[in-house]
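One structure is given below, represented as structure tokens, and several questions about it will come after.
A single protein chain has been omitted from the complex, and every remaining protein chain is retained in its original position.
Take a look at chain A:
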Amino acid sequence: MLAAPWLCRSCAHSLRRSGVFVSLQLRKASTASQPLAGLPPVLLDRARKLAAEHKQLTKQLESEYEPTAAKRAGEISKVVAALQELDKAKAALDELNGLLESDDAELRQLANDDLDATKKHLETLGLNLSATLTPKHPFADMPCLIELHPGPGGTEGRHFADTLFRMYQRYCENKGYSARVISYQEAEDRTPGLDGEVPISEAILEVTDPGAFAAFRGEAGMHRVQRIPATEKQGRTHTSAVAVWVLPSFPENSTDAENDFNNPESDFYVDPTEVKSEKMRASGAGGQHVNKTESAIRLTHIPTGIQVSMQDSRSQQQNRERAWRLLRSRIASLRREQREAQAKDLRDSVLSQSQMSRGDKIRTYNYQQDRCTDHRSGLDVHNLPNVLQGGEVLDKVINSVQSWLTAMDIRNLIAQEEAQARGAVGGSDKKKKGGK
């Protein structure tokens, strides 16, 4: 199948001249070209910059000792070491490549033998470097909750929410993650959609593997769908959207979690006195007097106004546990967002608006064109059925977003550091704590 819709040559030519095409290709460039050992260019740039800084610092330290500079040098020495090794390996590879073109057959043979090993070595070194450079998300090691909320737009969005829900479920199956359904709320009207979709008003999937948050955090945002709905009589294409939230959660029964829940410093700490719990409590004496089946739990966090309700299970205990977990996760993610916003304020002057917020559309699923486009990484893939089955094509999309996110994180970090540096030059010694 063609990678893009067919375009006649003259149109393509004029497009190229007008610059539209060029810009499209440029947008792709961040993920498409990976020049050295699978490293994104931003990373390498940053490593070089840090190396230069390290050089300068050591020179400065030779002449006179200064604790802050020494600390900074210590911090980045790891990166510099990794970079040096990488450079060395690269030089070795270049040499080998040179040898390959030599006339001596024996030498060529030797170089050929070594080439693979060196390449592999280079790859691991590249990974090493990116690990030292990439800022790690504080929730990266956690399991996550994937929440789906259909956007305004009636039944169509609700139908598509069901499809997305099943897509993530199957994706987890394919990738070997263990996922379970926390909440699955069918909407009240029950018109069936395409392929047996059921309209849902909310659904929550929990992926219990540690590190799931890092794997899925790129999925948060508005997912847009363009298709002819099952309910459409006149064959018009509709556009609707589903909001996906990805929240960090805690593994069950972990002692870490308990410590964190009770630690006021933690993002997950919720003061129970700030939570209002609504139950069918008002009526009657309860206990043996009634045998209600009402097991719904509604929790409201008063300071933030976050409201959580759970009524899936017959067991109130289970509903309550789930509601608390969800509330904790939402509050933690809100706190994190607030801190990120603060950090963003700090660097806003440096970096243009490239931050994706919850409200931006991040991906489009177009049924007519059999296409799925991620608007951040700029990746266009076809074979939509495979995407919706959670197959390898979806994996490709998610991976592209992952690398985009990493690059963004690094770029943000650089911008932040620059802003901080300028702030320091400006005279204020106040160091703001970075969000990353």
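Note that a contact is a pair of C-beta atoms (placed from the backbone, for glycine too) under 8 Å apart; a residue touches a chain by one contact, two chains touch by 3 or more; residues count from 1.
We adopt the following convention: contacts and distances are computed from a predicted model.
Within the choices "Acyl-CoA desaturase", "Ribosomal RNA-processing protein 42", "ER membrane protein complex subunit 1" or "S-adenosyl-L-methionine-dependent methyltransferase", the name that UniProt assigns to the complex's undisplayed chain is "S-adenosyl-L-methionine-dependent methyltransferase". The chain that is not drawn here is touched, among residues A:Val290, A:Ala341 or A:Ala421, by A:Val290. When you scan A:Trp324, A:Tyr367 or A:Trp404 for touch with the missing chain, the hit is A:Trp324.
By the touch criterion stated above, the residues of chain A touching the omitted chain are 188-190, 271-273, 275, 277, 279, 281, 284-296, 311, 313-318, 320, 324.
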